[in-house]
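Shown here: the complex without one of its protein chains, the others still in place.
Which chain is which? They are A, B and C, in the order written, and residues in each are numbered from 1.
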């Protein structure tokens, strides 16, 4: 309650709401209404229309793409109630937030917490305007779940580091301008030999190869570093102190991933029952004729609802200061639901749900196939389901022993 | 095939069959036909009728209660084809084998393999006649899954051992004449400090307390040994060599348990669908009106059939010399089916399936409650489900590492 | 979505302390061993003294009108230690029937007694061992100046100690609820001993003559019946949540102390992952229960869906948890001297009360139009 009383009162909020309405009226191009493409993050950069570019520039320069970040670094400086109003008013006119990506979701909050003043002033404003695209240089072929086993070497060469090694799963690496990476600055120590570096992807010696996935082309890359020079001013935090920073960034990732699953569940492309009705019809009792499938759909939809209620509860408890259940739970259940939904959709579509390309399939069917395959990654990236279960058992349940 | 050719040929088998028929005609009291009580092992000793006593004496003295054991120790000396004929003919007249218990299932085969000639001559014939009841002194409060952690001490006192300690889960301990037990003869070594002893339950210092289970009274006991003297002639195998013998005995137990599950599944008290029809009726399509339940019954019955086919396959492959899948698989699936069947039965009966005693319930309903609760033990005794999974992973799949 | 306010949190903490100190499982064990299942007047008096019997009853009738979320918290905490009391039957079930369907006279006559705990009331809905509220074989026919009831009821929870029964019967215009005092001629009660060692009884109604004033609401008002049932379902789900939480905690504690193979077994990863999954399921269950309780308080039109969601989730979760509790305890959990069996037995009774998971999944799907 105290936070609310310190913030602008009800009247001030109404004024703010009218300001937002007026600003949107002026700046959001009506022809874009409802044209958000949620798959952009997976499918990569389609060329943006002039209107879309203008909208991005407008919201970026106002700082409202990162509404709660400080104004001094290009954010909107809003409190949570104002941000909520902004969301509501944007939704009301079919607008959406085009400022996103790894810079917003992961790097920005991390820099705000750990970076030097100079680094913040240099790197955060372009994130708020979505001018610079970031990619994540964490995983390596031998360091997946055991991230701290990473081997990419940063050799101290006085005013710069010399980077050699290979990263994988660098999401969006082929389109990125910069990369935030964990590198090894001390071979003798495992966790305490890791540093957090910002690397310009245009540097000589950086090579990016996109990874073909089971679902087809992907935003993921293998990234090779061969004698890449990185100025020391691009070290965030202390040398050998990168593990703490890197882990905090992963928390932002996990929160976004589980929130994302809740959101997807929320918007969700209509109920499974509707898909079932389309492909199987209904019987005389108005029910799906496949009773087994009907039961499983009900199980799924009930579980999805329980998941959404849990996501809301965790959020609310976190706000009200009560102990929040862990993001690991949401990550795992969200992943399970994403995958189960895809499997059920495919089952209802029958072989039409396995179309790869060419004639004979609706666009929805072809997307179902690709989405199903892509979805197998959600229980792997951002910490596998097994790792999340380890986290729950050890950190929440105290099952470590000793 | 070679085994068959060495055995009596078809004509000899027909002669044998006629002998069995004649013998049964003479020795099996017709009034007992079909009166086998499969719950005797759980419910303990009801007083046997004179006819039942006569039948037990007759088959016991003939050795046909342990048909394939050597004649010299009181067995039947039959080969597998003859034993099969004996079974068939007994079933044809409603007879059953009253010679059983731990002596037959576990101790006898173990003694045949490991005991001295003198021990065999003394202990096996009474088993074949079911004159001596045996119980198993293995588990201790601190040694369940980790059996080799057992602490019951056997101190070397020249011509005898002095036993002190506590056993638990001694099945039938309150009715047993003798106990085969694992005891510690060397405190310094874990597995190699264990010996296999035969203990007369009438010895001074043996105290037995029945354990009350969640299902009510039980055949299990806690057994306390206080300065119990056991002559050294009752040591089977070498001192400190008991672990190998004890483990082999457990293999006999596991085989019997999984075979038992297959058997139970086989006789099984009718199909679940029939129970469902009784309690829920059928709809116009002739199906159980609860579609969700119907699906789960079908799942159960299909899985049960797959289990039975697997049990048969394992048996046949073992006979034909092909590699047999492990008994651990059968133990786990058998336990799962036993428990699932009980849960489904209870679900169909509704609250009637939870009757404890008194009016308002059929005997079948009261038995369903007790059987359901008792069945929770089948995934615990004889090596828990977790231990079986360890065995599968390590011994069959080679996941031990190194 | 439910977030507890300060007063609700205080109530929950009070109930938690009370259950741990005044009503631990050992109290239930003593009751069970005493041979008079399910009745301990002193415990109920203690609960009533805290005002818990009147939480959903208007202040005008002696209650606190604190709401269903509050009552749900108390149900959860008291069931956590297996408290044997008529809280769910009387303070939730019967009180709801009177609050929702009672006329001023009926409310004034019965609610103050229920609120104070002096009058124990309960619901008598199902005719058979399974929840089938679509129709009743118990019939109510109009007589000159009232009703005559014929039929029977099975497994009326807390029916042995109740003085007032809310009886469902089929009339010519559909289902109806009747207030029947236990000494009404023609009504016979017989105790039924279920595995949970609680108070259950069967009713025989043989030409039970009731005045017009015994009818709650209007005959054929299925909405009233559903609303009462949904409250009972959610209450059961709250109790099951408490039991799941405690089963989980007892199991976790055991794993952290039991040593096998020279290792605390809580360190075995296979057990860790199973416990992580159980913890996850219980978190989901808590969300559905608190949401359903809050939905009653805010009169949410989606209450039927949310009630079925909570009860089905409670059934699935507690079913799994009670099985895992026994399995993870190993042999000791099979013995009567351990508490695990109490949770297992009570779990199945609640699973089979007010609709099992199949019932509620089917209902959920129908309510969603598929």
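Going forward, a residue touches a chain if its C-beta (ideal position, glycine included) is under 8 Å from a C-beta of that chain, and two chains touch if they have at least 3 such contacts.
Small disclaimer: the values here were computed from a predicted structure and weren't measured.
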Which displayed chains the unshown chain touches: A, B, C
Residue among C:272, C:322 or C:356 touching the omitted chain: C:272
Chain not shown: contacting residue from B:17, B:229 or B:303: B:303
Residue among A:51, A:132, A:380 or A:396 that touches the chain left out of view: A:380
Residue of B:116, B:226, B:251 or B:271 in touch with the missing chain, whole complex considered: B:271
Interface with the unshown chain - residue positions in chain B: 271, 273, 276-277, 282, 286-288, 294-295, 297-299, 301-303, 305-307, 309-310, 312-313, 316-317, 320, 322, 325, 329, 332-333, 386, 388-390, 392-394, 396-401
Interface with the undisplayed chain - residues on chain C: 268-270, 272-273
Contact footprint on chain A, counting only the chain that is left out: 139, 142, 144-146, 149, 168-169, 211-214, 216, 279-280, 290-293, 339, 343, 346-347, 349-360, 369, 373, 376-377, 379-381, 384-386, 389
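The working rule: only the chains that are shown with their structure count from here on.
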Identity of the chain that, by mean CA position, is farthest from chain B: A
Gap in Å, rounded to a whole number, between the CA centres of chain B and chain A: 56
Gap in Å, rounded to a whole number, between the CA centres of chain C and chain B: 41
Junction residues of chain C - those touching two or more other chains: 271, 358, 361-362
Overlap residues in chain B, where contacts from two or more other chains coincide: 291-292
